[in-house]
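Here it is: the structure, laid out below.
One chain of protein is taken out of this complex; the other chains stay put.
Moving on, here comes subunit A:
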Amino acid sequence: MMFLINQYRQNGKIKPNQALVVFLTTICAYSDEKSEIEELSMVALSGCIWLQAFVVTLDTNSFTYPQIILIWGNFIAFYMINLIVSAVPTLQMYTIMFRLCSQPSYWITMGLIVAVGMGPVLALRYFRNMFRPNAINILQQIEQSNGHTHTTRNMESRIISAGSYLTHLLADSRRNRGATYQPLLSDSVASDG
């Protein structure tokens, strides 16, 4: 079962400490000693799916409808596929997902996995954005503040200067495109990795 989680972690966005959260929470929550193998495996796999949806949501900087459809469509497809597989009598998974979904402890366990897996990530992300922002964070924040319709005379000069910095940065990136062009997001990837 640890192999399953490890395999899934390598293919997805879940970090090692989050995989550990999934594993330990599943073992402890279902340690009332009546669980059988398929049930326990499916609880752990569900935890990975839930965490993945939230991790990708937190890492996404711009949501258009394809992003939303793909993130939560993956989540919904997981349950639909497993409910379908659970309806096939000849498979080991027969009725497993129906049983799990009808147990309150299953959903409580999922909530716990998400909270423990995402809480530290959210706190650290917020802390870093506030106190050690990189250029991407600052530009995102500038863009958000520019989007507000209400401005005061005092803010106008700041907006103008911020706009000039944006222009400067974009001009730089456009000018360097032919030589050593680097996508803006590489900073984000490097710092968040």
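As a working rule, a residue touches a chain if its C-beta (ideal position, glycine included) is under 8 Å from a C-beta of that chain, and two chains touch if they have at least 3 such contacts; residues count from 1.
Quick note on the criterion: contacts and distances are computed from a predicted model.
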Practice task
Choose one: "Autophagy protein 5", "Cytosolic iron-sulfur assembly component 2B", "Ribosome biogenesis protein WDR12 homolog" or "ALA-interacting subunit". The correct choice is the protein name in UniProt for the chain not shown.
Solution key: "ALA-interacting subunit"
Practice task
List the residues of subunit A that touch the chain left out of this view.
Solution key: 1, 25, 27-37, 39-41, 61-66, 89-90, 94-95, 103-105, 108-109, 111-112, 115-116, 119, 122-123, 125-126, 129-131, 133, 135, 137-138, 140-145, 147-148, 161-162, 165
